[in-house]
Every structure is written in structure tokens, then in C-alpha cells.
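All protein chains of the complex are present and in place, except for one that has been dropped.
Chain lettering (A and B) follows the sequence in which the chains are written, and residue indices restart at 1 in each chain.
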Amino acid sequence: MSKEPLLQVMDLTKKFDGATVLEDVDLTIAEGEKIAVIGPNGAGKTTLANLIIGRLRPTRGRIIYMGREITGLPPHMRARLGISYTLQSIGVFRTLTIRENVELAEKTALGRNHRREYVSSAIIQVLEMAGITSQMDRPPSVLSPGHQRIVEVAMAAMTMPSLLILDEPTQGLGEQDIGLINRMIEALGDKTSLMIIEHNVEFVLKIAERIVVLDRGRILTEGTPEEVVTNESVQRVYLGR
Amino acid sequence: MDPLSAFFLGVLDGLTEGLLFALVAIGFTLSYGILRIVNLTHGEFYMIGAVMTWVLYEAAKNPLYSLIIAPLFSAFLAVIIERTVLSRIKYAPEPTIIATAGLLYIIQQSTLMVIGPYSRSVPPPLSTVISTPWFGYSSYKIAVALASIMIAATLWIFLKRTNLGLRMRCVQQDAELAKNFGINVRKIYSLGFGLSAALAAAAGVLIVPIRQAHYLMGFDALLMSLLAVTIGGMGSLRGTFLASVMIGLFGGIVAVFTSPTTSRILSIMLVVVVVIFKPHGILECVKK
Partner (left out) sequence: MNTRHTIVSYLIILLILYLLQFVLPPYPHSLMTRIMVFAIYASAYNLLLGFLGMISLGHSMYFGAGLYVTGLLIINKLVDPFSAIIIGVFSATLLGVATAPILLRTRGPMFIILTLMTSLAFYYAVILFNNVTGGEQGLVLPLERLTLPAGKFLIDLTSPVARYNAALLGLVIAMSTSLTIYLKKYSTLLLAIKENEDRTELLGYDVYRHKLTVFLLSSTLSGLSGSLYSITARYIGASLVSVNYSIMPLLWALLGGQGTVLGPLVGTTFLTVIIDIASSYTSSYLIIVGISLLALVLTAPEGLLGRIKTRWLRV
């Protein structure tokens, strides 16, 4: 029983003024699948995410999501279709309160109500665990960067995405906070697909069912965590630092 | 005058005006390139140059000195502004626009208080007429065009060949990096801003015999700078210069067949149309 994949990326290529940042990338993500994209700096991971979310237009290639071509759609339409993205830098709105931040995200989840109550309370629970819920009416600056990141992931999760893309969410975070991010991801349930871009290999090995390795704009290899970790070329290029 | 002669006249006038305003526009783009600010006061330095020329003429009957004195004075004033106001607001984009708008009014209205609302004229130092088969053309206007080219060329050489010019270009490229290389960025900011004001003032000096000095004339110079910079690319000296000449040509030809006001409107509309299709300027080379 092969179900249609949630996301299909075909021949994706991106050039900037002659420099090829991404070339002939093919990628598939199934519904509920959790994959990781790893690779050295400059490999094109964030570019790939930006292309999927619509902040960049590809030089060549197509992106199919839920069976429809989204290659030409602007970012906000893709978000409405269920693709959520957190950027590398921390993206909470400093001029709003934490509550306003979360509500802003919640409002766009209209129409995806079927899991809303359940997921929403699970997310709030994680925020409670972090001790954030007691400060909902303060600006995000009262939180540590780690907790701000947690709020940001919570916001992305609140939009009830079908595909959540996290760009280096654990960067600079301590053990505890990483654990909370983990719980946040779990709160989404197994119907939500996840694409996580990371340098933190440990974290990735725990979460991902499949790992894609990028190097210099191309896919080096992909497979289960065990396969990738033991792969020689991966070790040479990336893991064996 | 037959249409063909009128056309040539328009071309010459437009070129002269375009070259002259190119000096102002280059000054504007210089302050954007180096300090990354939109300086709405810029037109007022042009006005100061013109007004000082008249004042010096009335006082000493020799306006040639003003070509040196006025730019120096403007530069001095500019440096004071940069040190007291701009650095205090840390060159932040929006506060700078508001502050320079305020300074625009202060300078403009102070001038009004001093010289009154009337246009003040100065006779041109060269009153000969160069005759061509079609019409006679003022040799002074030709001198102005040549002077503009010379000043622009001097600036170019200064930026490309001297040490100070090199340092300015470094700051323009990347102020942070320049600081790490030991360049005194604060000093370069002051010098750059002063230089941009001096350029505007020089243009003002040159134009008085043609156009007369008036306390509101800064607006026009500001508009021309904005037009040139929008098409030529913010921060691009070459682009701004070319754009200014082009706009001047266009305006000059249009003005001959319609009126100065129509020419202004059409120039603005031309720029807006260009912006729609080429948001980054015609040369696409923004010096980042």
C-alpha cells in the first residue's frame, strides 16, 4: 500500500549569480515521516528549506506538496497549506507579548481543527514544563534564548502543520531545553511530517527515521541513521571531523 | 526658432543642467554610500552655495572666491551636523530621515529670515555668446558643464587614487571590516558627509548666474538627487552620474517643447516607471 508522499522535491537546483548552491536534489517525505538533513556548512541545507517554504525561487526543478505543484506559490500560501518553518535565528516577535506571539500562530490554524484541541494542549503542557506559561503576558526578552527558541517552535507547532521544517533548532541550547524541543515535536503526533536541519548529530539520531546528507549542494547519500553513520564518505566529509 | 534648433537647445540645456545636478546627486549618493543615510538636508547645502555666492558678490563683487568659500562653509556646517546630530542618533535610518527633514526646515527658514523671500541674482562672469548656425549659446553655461565634468573627474581620481579615497571606499564597502583594519570610521563619516555637502554647494555656486538664488531652491536639488539615485542605484557613483545626465537631457528636451513644470512631472513619472521594472537601478551595480 504505497501512499502518495506528502512532499516531493524533484531536480531542485538553485544558482546565485553563477554560483550553484543546490543541484539536482530529489527528496521525498512521506506523511508522518521524520527526516533530518545534515551536512557541512554551506552544503545548501537552509537553501533547500527556503526553496520548499517559498522564500526562494528555484532555478530549476519542481516541488509537489500533497499532490499539487507549489513551485510558484508565495510563502504565506504554502504556510496556509500546512508547511511551517522556523529559521536559524530566533524568530519570536520581540514587540509582542509571549501570549500574543502564540495566539498569532494559533489563528492561522483555522481549518485544521481536527487535531487542534489535543495538539494545542500538549504544546501548552510543554510550555508549562519550561515554566513559560507563568510569563505569558511579558515580552519574550524575559526568557532565555533557549526558552525563546522553545516558544518559537511552539508557535510553528501551533499552526498545526502537516510538514514542520526546523532549521537548527537546538543550536546553542542546553540539555534540558533540547529535551523540551523533543517533547514539542512529540506533541505533534505521528501524523505530522518533520524535516529537521541540524548539526547536532546526537539529537538527529534520536529523532529521525531517515537522514539525508548534503554536501556542496548535492545529496551525498541517504538512509537510516545506522546506514548513514557507518557510511564511509559521510564519515570523511562530515562526521569524521 | 525652428523645432530642430529648439531640440538642440534643449539638448544643450539639458546636458548642462544634468551635469550640474549630477554633482549634487553624486554628493547625495556619497553620503548614502558611506554613511548609509538618506539625507533630506542635502538640497539645502546646494541652496547655501547659491546664497553665499550672492552674499559674497554683494559684499566683495568677486564671486569667484565663493567657489572655494561656499563649499568649505557647507562642508564645515555638514561636519557639525554629522557630529552633533547624526552620530547621536547613530545613523539609524528613520530617525535620520526625520532629523534631516527638521534640519531642512531650520536651514531653509533661517535663510528666509536673513535674505528674505526674493530671488537674488548674480551676473555671470563670462558674458560672451558662442554662436552656432542655429542659435547663440551662453559660454558661461558651457563653462559650467565643463566645470561639472572636471569636478566629478577630480572626485573620481581622489576616490580611486588617494589613500584617503581608498579609506572612504573601504568604509563604503563594509564599515565594520574597515574598523577592524584600523580605519578611523568616525573620521571618514565626517569627511564623507562634508565632502557630499561641498559638492552640492559647488553646484549651487555654479548655478546662480543662470538660475538665481532663492531660499526654496533646495527642494529642486533634492528632487533631482532622489530621481538620479533611484534610477542610478543608491550608493553607485557612476550610476547616479549617468542617471542624472540622462534625466537632465530628458528634462531639457521636454522643457523646450512644453514647460519646466511639465518636464518635472514627466521626469518623475519616467523614474517611477523605471522603478517598477528595475527596482535596483539601471546599472544593477549597487556598491554593497
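Here is the rule we go by: a contact is a pair of C-beta atoms (placed from the backbone, for glycine too) under 8 Å apart; a residue touches a chain by one contact, two chains touch by 3 or more.
In this text the structure is predicted, and so the values were computed from the model without any measurement.
Of the listed residues B:Leu64, B:Ile80 or B:Ile98, the one in contact with the hidden chain in the full complex is B:Ile98. Note on the undisplayed chain: of the listed residues B:Ile130, B:Leu146, B:Leu177 or B:Met269, the one touching it is B:Met269. Contact with the undisplayed chain is limited, among B:Val122, B:Ala201, B:Met234 or B:Ala255, to B:Met234. Contact with the chain that does not appear here is found for just one residue of B:Leu4, B:Ala59 or B:Met113, B:Met113.
Panel shows subunit A; residues 53, 55, 74-77, 79-80, 84-85, 87, 91, 93-96, 100, 103-105, 108, 155, 159 of it touch the chain omitted from the view.
Subunit B meets the missing chain through residues 38, 85, 88-90, 92-95, 97-99, 101-110, 112-113, 117, 219, 223, 226-227, 229-230, 234, 259, 261-262, 264-265, 268-269, 271-272, 275-276, 279.
Note that only the chains that are shown with their structure count from here on.
The distance from the centre of subunit A to the centre of subunit B, each centre being the mean of the chain's C-alpha atoms, comes to 50 Å.
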